[in-house]
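Here is the structure we will look at, set down as structure tokens.
Left out: one protein chain. Kept in place: all the others.
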Amino acid sequence: ARRRDSPNCTVRRLMVKVRDLGLGFDSDEIVPFKYCSGSCHRIRSNYDLTLATLLQEKAIKPGPLGHVASHPCCRPTRYEAVSFMNVHNTWQTVEKLSAAECKCIG
Amino acid sequence: ARRRDSPNCTVRRLMVKVRDLGLGFDSDEIVPFKYCSGSCHRIRSNYDLTLATLLQEKAIKPGPLGHVASHPCCRPTRYEAVSFMNVHNTWQTVEKLSAAECKCIG
Partner (left out) sequence: LLCRAGGLLALPRDCIAAEKICLMDPACNATYQALENCSLDKTRFLPLSLDARTRCRDAKLDLRSSPLLHCKCHRRMRRQKHCLRIYWTVHSSFTHGYFNLETSPYEDPANEEPWKIDYNKLAALVSGSHLAGDSANPCLKATHFCSLNKKCVHLRTYYASSCTKGAESGGTCDQHKCHKRLRQFFEKVPEDFTKRLLFCPCQDELCGERRRKTIVPECSFQDSIKPNCLLLLDSCIKDHICKSRLADFQQNCQPAGMSPDGCSQHNHAACLQAYMGMIGTAMTPNYVGNSSTEVSLWCTCKNSGNQQEECDQIRSMFISNKCLKNTIQSQMHLSQATLEGQE
């Protein structure tokens, strides 16, 4: 069973107003947004272990936006589009909006 | 020219004592450790932009170890091994220790 504290990389689902996607679409519809979340610590190489140590020892500074990853990252390997009608009753489709499948990558 | 504040994903180099690699090797040698660091914000999909918005709006909580990546991650796409002699003058080689090439992945 998955350890409670850091569940493995998986797809999660959230109902979101189209307007709240932040992509500039004006629609009152709600769409399911699926994203990847979870740990990828189980499959770390020598490189990852070394990098984690050096980060911990502050021999390496991660930089402002955490641009140094000491483990593979949980990312979509397949995407889904989502279609909806906007407030002008025009159909719109957003490609690659939702994660259809997640894996530990890199 | 690369913007100073968030340089793109690239290989960086650090000289490290074998003992400080944290892999349990007992050697006085120093080896070059190459790792990947830098931003991958340039190539974000609709998925990434949406996820960044929802994280910012706290509609999604990133979890303890930041397991939600709203951009591809800067990771090695090729590795290098490193060999050295330990304190007993025995040759040892650590596979996949260093990054030979870095890219934005996922």
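By written order: A and B. Residues from 1 in each chain.
One rule holds for everything that comes next: a contact is a pair of C-beta atoms (placed from the backbone, for glycine too) under 8 Å apart; a residue touches a chain by one contact, two chains touch by 3 or more.
All values derive from a computational prediction rather than experimental measurement.
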item	value
Omitted chain - touching chains that are shown	A
From A:40, A:54 or A:82, residue that would touch the chain that is not displayed	A:82
Missing-partner contacts on chain A, residue numbers	15-17, 28-32, 80-85, 89-93
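Simple rule for what comes next: only the chains that are shown with their structure count from here on.
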item	value
Chain centre separation in whole Å, for chain B relative to chain A (CA means)	18
Complex contacts: residues of chain B adjacent to chain A	5-6, 9, 14, 16, 20-23, 33, 35-41, 45-47, 49-54, 57, 59-60, 62-69, 72-77, 79, 94-99, 105-106
